[in-house]
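Structure below; questions to follow.
Heads up, this is only part of the complex; the chains shown haven't been moved.
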């Protein structure tokens, strides 16, 4: 490695201290970058790399999966379709969930301690909710699902209240008016991640209405991710759940 | 009246049929207009005229109140302030509620049958909620108030559920994320009028967030009025309540 | 039922008062939920369940219709297409209106007392207007239709004024600039529900212009529903019409 060579040369008197300092400075970004990568790789040992498949050709996706699979043994793809799946399983043993669009290599190994609960408002939010749930599971969290619990039939929400309060973190997925996280925020204790979906019509403006609702929730303790961003919510929920699982050592 | 005079002249042969027809046509808009006014006045017997005071000088408001009071005995002013009140009570026996900004001449005479229930989410929505409640009362509806029942503490809402279900129509007032009407819509049976308020900050965009939420409610049976438009909600609620009071004979 | 069993056990001394209280508390949401459902079911005796068909597969829709039909005998589906219809009529005797997209099982039984009048601005608003009219009819309201009465030819509106004033509630459907409800609001006495449609181009922004127009109407007594939400308007209009039909006993 070049840092060693630099130090060898310095010790051998082949480069001056000035030259060494200059090189160290010049390389610092690069080294830092590498260090960062290594550090991250270590921390994620056994963890998957994540590939955003939408807008990539099946061949491109297959090639990336093949590459990551060789180094890592675990890969997660989001927003994949059947063509991506066909291309990937030609090169590796992959699984595909057409509802969430998640395409993966490697089994989820959920830590039994701590759990993420995913609640969604309607059946139309199912794909986003499953993307959130599947992402958190693949990353290693235990996940409970309670779908179709929208505020228009709030009793459905009450029936799962106990389970919600057992979670490390709740992911609440809702389109249309997006009121679900606010209502949960008034009833449940865990931190809540809200996912607006583009489900709706007219003045829902492709999820903007739900996004604004969640932003303005009068119940504190709610963090919001982008419209339809089930992956982002699942990823963040897993990070938070790991805190609960591992405490300060996580 | 000029129609009579026209017919007199026609019968007296002083104007031709052509002249009569031409006059009738020419006047039809005006007559119609007048007829319309009369018809409305009859229907509203004893009812108040409504004056939007904001942006008018105290003198202008006082003059309008004085004029309407002489013809009608009952006047309602909205968005009035203390200066308006001072000017008006110099010319008539008026009442002023500084919270709702309602300024009125004449007592409300509530019909004991049928009632409007006004629910609001937070203490900051009080002025809009009171404008709605006071308007409906002044027009002749019995009104129950349940303020500070926002979804962040949904149990407060549950405790007034019975009263909500007794209403002819519910007015639900909420700012911030504006989820209250959706939640009520999932629990209560009467028709609901939703009033978004400009209460909030940041991405509430002066009530736009609440407005969109209410528009997109997944609970059917909700009609929405303009941001902070307590008067409009109270007015419409009274109209609907009168249906309940009078049934088919109303 | 479990509440009975709890009380049996309590009376039999098999569970303590503490245990009973804890169970009652724990179950309260669920019971409430159930009670709520029962209560609603009773109130809606003979009434339909409503299914939003858009985004559901024909098989899913058919399965839901089949299920609801067995329990209820009456089902209403909105935003359905021909494929939904084909799948549903394989399992039940259904009717489909391709204009409004309403798919239903069971006959409307309109109460002769009270009526809803649906007015629309242009022929392009026909589908939304029919969704509103068909919904109110299926729920049990008598409905009059006056289509193509936009403000650009305001005389057409005048010719139906008498009928409008006979209604319990008026549904006014308009796209483009959406001025129809304002004009009706200045002429007619019944409460008005305004439905903006996405008809238009350019700065209509898919119905936003009409929505804002209706929100800002200078004529009081107008409640607005979401863009293209004919179902919501029909549903709310029926609720209001029932007040007129049944008065305080409704």
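Labels for the chains are A, B and C, by order of writing; each one numbers its residues from 1.
The rule we apply is simple: a contact is a pair of C-beta atoms (placed from the backbone, for glycine too) under 8 Å apart; a residue touches a chain by one contact, two chains touch by 3 or more.
As the structure is a prediction and not an experimental result, all values here were calculated from the model.
In this structure file the full complex is assembled from 8 copies of one chain, 3 of which are shown.
Definition applied: only the chains that are shown with their structure count from here on.
The greatest centre-to-centre gap from chain A, using C-alpha centroids, is found for B. Interface of chain A with chain C: the two copies contact each other largely through different residue positions, with under half of all numbers used appearing on both sides. A comparison of C-alpha centroids places C closest to the centre of the full protein. Averaging C-alpha coordinates per chain places the centre of chain B 24 Å away from that of chain C. For the pair chain A and chain C, the distance between C-alpha centroids works out to 39 Å.
Residues of chain B in contact with two or more other chains: 187, 215-216. On the side of chain A, the complex with chain B involves touching residues 121-122, 150-154, 176-179, 182-183, 185-187, 200, 202-205, 208-210, 212-219. Chain C makes touch with chain B in their complex at residues 36, 40, 43, 50, 113-114, 158, 168-169, 187, 189-191, 193, 211, 215-216, 220-227, 231-232, 235-236, 239-241, 243-248, 250. Put simply, chain A touches chain C in their complex at residues 123-124, 155-156, 158-159, 161-162, 199, 201-204.
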